[in-house]
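Have a look at the structure below before the remarks.
One protein chain is absent from this view; the other protein chains keep their places.
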Amino acid sequence: MEEKDTSRLEAFSDGVFAVAITLLVLNIKIPGLELPADKLLPDDGGDSLWQALLDEWPMLVAYGTSFATIGVMWLNHHRLYKHIHRTDTILILLNLLLLALIVFIPVPTALLAKYLERPDLHTAALLYSGTNIFMAICFNLLWRYASYGNRLLGKNVDMRSVAAINQQYLFGPLLYVIAFAFGLFSAPACIIVNFILALFFALPGRPLRALPEKVQPAEDEGA
Amino acid sequence: MEEKDTSRLEAFSDGVFAVAITLLVLNIKIPGLELPADKLLPDDGGDSLWQALLDEWPMLVAYGTSFATIGVMWLNHHRLYKHIHRTDTILILLNLLLLALIVFIPVPTALLAKYLERPDLHTAALLYSGTNIFMAICFNLLWRYASYGNRLLGKNVDMRSVAAINQQYLFGPLLYVIAFAFGLFSAPACIIVNFILALFFALPGRPLRALPEKVQPAEDEGA
Amino acid sequence: MEEKDTSRLEAFSDGVFAVAITLLVLNIKIPGLELPADKLLPDDGGDSLWQALLDEWPMLVAYGTSFATIGVMWLNHHRLYKHIHRTDTILILLNLLLLALIVFIPVPTALLAKYLERPDLHTAALLYSGTNIFMAICFNLLWRYASYGNRLLGKNVDMRSVAAINQQYLFGPLLYVIAFAFGLFSAPACIIVNFILALFFALPGRPLRALPEKVQPAEDEGA
Partner (left out) sequence: MEEKDTSRLEAFSDGVFAVAITLLVLNIKIPGLELPADKLLPDDGGDSLWQALLDEWPMLVAYGTSFATIGVMWLNHHRLYKHIHRTDTILILLNLLLLALIVFIPVPTALLAKYLERPDLHTAALLYSGTNIFMAICFNLLWRYASYGNRLLGKNVDMRSVAAINQQYLFGPLLYVIAFAFGLFSAPACIIVNFILALFFALPGRPLRALPEKVQPAEDEGA
């Protein structure tokens, strides 16, 4: 196999993804954990405890959503770096920018969970949706920079996969802007559309319509 | 050695396991850590401090149990990926689902520790036991998906090891359901049975009864 | 490729960088996260929430700055270990000292953010700047130790890259001392100069003036 220069960049990114996805659990509070034993919930055979646990449901939903979001981001990162085999300073800085957004994800998600049953949800949904737009732009920047003229791709890169990613990413930021626009009218609609988009980007891109040479990066400039 | 596609998936999973297992220590509170120096425990030659430390015992038990549980999960993950050599989107998503459960483990464990000396323990034990059932199901889904017809296994996989894992995992969810049923009657029994099951899954599976071809994945479909 | 002894040292360092950079997000507080639902901000259609979020701006600036700083440190670490191929106990201890400083970065940064709008900023800026001086010294120690007489460098190391790093690092501590001196007169100037220095060290070093043999490590002693 051709030697990859990106192994340490991938290892560092994996570490950041792993910590960010694990820190999510810190938002789930355990009822009464901070209280001394004599000030706990009334001991009524578990009824109060069940109730306290059930009241945590927005945090559980936020945990699931954030975990899925960061997981799908990792999946996309993994997919891009299958093709990216070399690094330079700009790629590393774009990768850092992307990681800064990924590490930030728990903030708008926790906000969403906290305000899920109040009209302020509006504000939280827009912040959440806005973060996703920046993320989509950032993934695009990273990929366009690396794939332009095969700048940093592997020597024997599969052109059809590259074209498929190009096509799938082309509409990413636009779709997230539409999701944001939904948020101006209905917070729940905004959240649902964002969730559907996460699922969409979990799937590998496929050249839906036959795309021959047009979207392919200029092969004559390739390494 | 045959090239493995799973190295980055394993690295990411290792990171998640490592963070999850290390965060457990955050549940152990240091007596008086938050207090200013003049409001600390009475300075009676250490008696109050010893007492405060001893009162932490449920948290220490929870630390030990969670550490052992996540450690054994890592051991099982490691064992499966010795045989799984290729990835696809579904495997990565199943792996993410598994990681989401592993990261969640500290929550029911801390709950168990907090309510260990109260009747509410019942509720906590059922939640803890229920998490384990989902975990066992998730490990099964991952393994069945990867090993079905040798879908994602290595080319020269040891069929006897695969059969041994198949057999050991066959009874996993059922055993954890039985442990859960114990919890309906006795919380301590439930905890002990769960602990024994963790030990059981720490051991490598062995084809106890001679199992020739029956449990083996269909070799004719293998890669 | 020549075998590298440093892979585990790099993996451990990557882990520390990844955790340190991810923990930064814990400083961003979510408005009202700790409060029960009935004591949240007044529900005035989101105005109070927007205001509370906007009031977080110093924390967001601190998050961005710290993320960039630790990211650039990782970039430099990565650059040095492209050339360092062997380890010994002293290198590992110097690397540990460097990691201890990197993990410490969030402390002066959070202090800076907290006191950004008060005269005490002075104190915070000096602490922040002082940490950067120690960091620059530490990077120099690590690199000088490893590169002296090619002690721990790879066999086919590119002498021109080594010379470029030598030259760039030569002025590092001095530049940070100057930034510190700025802090004695103006805290904002100190912060801005530190930021410019971080950008400077993000760029790869180049032998600006033609430097033939003088700065090169003694080749005759090389491995």
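By written order: A, B and C. Residues from 1 in each chain.
FYI, contacts are C-beta pairs under 8 Å (C-beta built on N, C-alpha and C of every residue); 3 or more make two chains touch, one makes a residue touch a chain.
Just so you know, these numbers come straight off a predicted model, no measurement behind them.
Only one of the listed residues, C:60, C:103 or C:198, touches the absent chain: C:103. Residues of chain C in contact with the chain left out of this view: 3, 8-9, 11-12, 14-16, 18-20, 23, 89, 92-93, 96, 99-100, 103-104, 106-107, 110-111, 114-115, 117-120, 122-124, 127. Residue positions on chain B in contact with the hidden chain: 1, 10-11, 14-15, 17-19, 21-26, 28, 30-33, 37, 40-41, 43, 45-46, 48-50, 53, 63-64, 67-68, 71, 74-75, 78, 81, 202-204, in rising order.
Everything below uses one rule, namely that only the chains that are shown with their structure count from here on.
Copies chain A and chain B of the same chain sequence form an interface built mainly from non-equivalent positions, shared numbers / all numbers used being under half.
Distance from chain C peaks, on a Cα-centroid basis, for B.
In terms of their C-alpha centroids, the spacing between chain A and chain B amounts to 26 Å.
Chain centres here are Cα averages; for chain B and chain C they lie 37 Å apart. In chain B, the residues that reach two or more other chains under the touch definition are 15, 18-19.
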